Every structure is written in C-alpha cells, then in structure tokens.
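Complex shown without one protein chain; remaining protein chains in place.
Moving on to chain A:
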C-alpha cells in the first residue's frame, strides 16, 4: 500500500491508521479536508454540458 499523504510504502499489518502509514498522516489528511484543501476540477469541457447521448438516441 502507498500512503495517500507521504506516499511511503507499507504493509497493512504495519499500520494502526488504515489506509495511512501512520496516525500522523491521517491527521494531516483530516486537516486538509477541514481547510477545504481537496478539490476536484469542474469539467469545463463544453461536451459535458450537453447530454452526450441524447442526439444519438433521437437520430
């Protein structure tokens, strides 16, 4: 497994903080959630605003 925070490799039985390598990394993660540090891109691609399947459906 790779820790989502520090990217170090570890085995599941070696950690007390699944899916992190350590409680410390887990804490960093909660910190990031709380300060809205995790964001996903909104798709700006114009094709998404349409319904991609609508036209093929009604052809």
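By our rule, a residue touches a chain if its C-beta (ideal position, glycine included) is under 8 Å from a C-beta of that chain, and two chains touch if they have at least 3 such contacts; residues count from 1.
In this text, contacts and distances are computed from a predicted model.
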From "ABC transporter domain-containing protein", "DNA-directed DNA polymerase", "Phosphoribosylformylglycinamidine synthase subunit PurQ" or "DNA topoisomerase (ATP-hydrolyzing)", the hidden chain's UniProt protein name: "DNA topoisomerase (ATP-hydrolyzing)"
Absent chain, residues of chain A that touch it: 4-6, 8, 17-20, 22-45, 47-48, 51-54, 56-59
